[in-house]
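Note that one protein chain is taken out, while the other chains of the complex remain in position.
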Amino acid sequence: MIDVKYSLSKHIVSGIRAIFPRRTAEYFALIGLILILSIIVMAIFAPLIAPYNPIKKVGDILERPSNKFILGTDGLGRDILSRIIFGARTAILVTFLAISISLSVGVFLGLLSGYIGGKFDSVFSLIMDAVYSFPGLILAIVLTAMLGPGIVNTAIAIAVIYTPTYFRMVRGLVLSLKESLFVEAARAIGARDRTIVFKYIFPNVISSVPIVLSLNAADAVLTLAALSFLGLGLPAPTPDWGFDLKAGHAYLAAKIWWPSTFPGLMIVILTLGFSLLGEGINELLNPELRR
Amino acid sequence: MQTLLEVRNLKVYYYLEDGIVKAVDGVNFFIRKGETVGLVGESGSGKSTFGLSLLRLVPTPGKIVGGQILFNGTDLARVEERRIRLLRGKRISMVFQDPMTSLNPLMRIEEHLMETIRIQERLTQKEAERRVKTLLSEVGIPPERGKDYPHQFSGGMRQRVGIALGIALNPDLLIADEFTSALDVIVQFQILSLMKKLRASHNMAMIFISHDISLVSEIADKIALMYAGQIVEFAPAVAFFEEHLHPYSRGLLDSVPNIELSDQTLSYIPGMPPDLINPPSGCRFYPRCPEAEDKCREKDPPLIEVKPEYWVKCFKYERKRR
Partner (left out) sequence: MKEKDVELEVVGLKKYFPVQKSFLERVFSRKLEYVQAVNGVSFRVKRGQVFSLVGESGCGKTTTGRLIVRLIDPTDGRIFFKNEEVTSWQGEKLREFRKFVQIIFQNPYASLNPRMKIGEAVGHPLEIHRLATGEQKKRLVVQILEKVGLEPAEKFYNLYPFELSGGQRQRVAIARAMILNPELVVADEPISMIDVSLRAKILELMLSLKNERNLTYVFITHDLAVAKYISDWIAIMYLGEIVEIGRKEDIFSNPCHPYTKALLAAIPVPDPKKAKKEIQLKGEVPSSINPPSGCKFHPRCNFAMKKCRSLVPLLHPLNKDGNHQVACHLF
């Protein structure tokens, strides 16, 4: 009885495995990676790919998608396709810049704080907890208002929101790794603190970063979009998906759907890309969560 | 004495990403009423998987893929889940290394015992309470400690609670999996003495699973030695320690320090434990066996009954039936 039920399911599974030889997680990660890379390529080669200048009026306003303007034109007569392609630049630039800053600062401080402990740790934990407990978007709004518009300033504002995430994660890992036997063994052979932190603790912490990173990036894209939607962060007429989404959404009532839909779609695609990549990497690195 | 449990050609495999781990690969075994069998093996021998499979407790991705487990005419490997549940605790019971980790920290010990008893038996509150009190004193726990919570018990006391839960319903068979492995030597001695007392008073059969062959010799009537998912020697304890026919048995006993000997030469078995995903063809012990022959590499030896009640899985004894 058990044999029969078992061999049937075994055959079905091996059939599926023959067509899709890799684990679901690997497909997730792969699709995510493809989406992200496509957008990066779009950003890099924008001047070559885009049919028109994204900030000049090249046609009538609100023209329908056609052979001339594949995605139509927006409220100022600019080609939406070109704006989308150039919009990838700001999306990628700001996101990557923001993530890089928050990653380096967060991980570094987390390492130091967790290892040194004591008052140093108390102070930084307090600061990070304070920032972390602040509603992210509101903090971003306040910071962009203070810092002023621009790509770098926006990136910094977003970076601040996400730094505590890395700090807390790394600090937590460091606290537990500090007590582990191989760290004690490192001390026993005479390793200095600096060596322990960078050769023993850091390499064991870094494996947890990629998944947080991709999910963070997904969140950052949305935060940037929200900021632009609110008119903060990047100055017009910089092509930016969030901004265009806002600008276009006034026309939806008149059933003019193309100025807002396409930028919105791009935001979704990039966010999805990061999410799939993050989930995929998580599954691959932590197989025990599978069941 | 009648046979209580008989296992025929049992196979339990784990289906992992890296391959199929043949944890138990063709095991024949039996135990009689009131008997204690010591199941001995090192890591990777399959002894724990074997114990779990008797109650169909093998965790996924493990599965019983073949063989029979016959208990009172029922094949436990095939019967519906519902019927196995009726057996667990009541006819066959299992206790593990640290019973405390499976207890509800918010329930008092006597509540645990009451629940265990009343799930299977119809007793009034008063009757159940009386049973619980008897149980506690049987295992050496002062009755007033029944009101305590799990975390308030020390190591040895925890094992006693585990025993109480295991024998609460008077099972015919108790399976103890590395039950004393985490205990210090003196407490281990106390717990072992307790178990010997209880098996007599309850007329319980026991399968005592351990990696410690010296420990098992203190409590077992028969020894079943496992290697790479198979039983390689199955014999009465006294005969096993005197004769230890299988080369692995000999190697194992030579590597165990015996406190009663002075000037002992300790040896070890060369090589490494076998890969259970790709076990050696032929006899599993072949790569490490000092007496191996060509035949051993090609064919897997059967379990040979060398004399009544004494089985060895080795070609050396093929024609030595006495």
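Labels A and B are assigned to the chains in the order they are written; within every chain, residues are numbered from 1.
By our rule, contacts are C-beta pairs under 8 Å (C-beta built on N, C-alpha and C of every residue); 3 or more make two chains touch, one makes a residue touch a chain.
Keep in mind it's a predicted model, so treat the numbers as computed, not measured.
Among B:Gly156, B:Pro279 or B:Pro302, the one in contact with the hidden chain is B:Gly156. Of the listed positions A:Tyr27, A:Phe45, A:Phe120 or A:Phe182, the one in contact with the omitted chain in the full complex is A:Phe182.
Annotation for chain B: contacts to the undisplayed chain at residues 42-43, 154-157, 184-189, 211-215, 217-218, 220, 237-238, 241, 251-253, 255-260, 262, 264, 266-269, 272-273.
The chain not displayed touches chain A at residues 180-182, 184-192, 195, 199-200, 203-204.
Convention: only the chains that are shown with their structure count from here on.
Chain A and chain B have Cα centroids separated by 52 Å.
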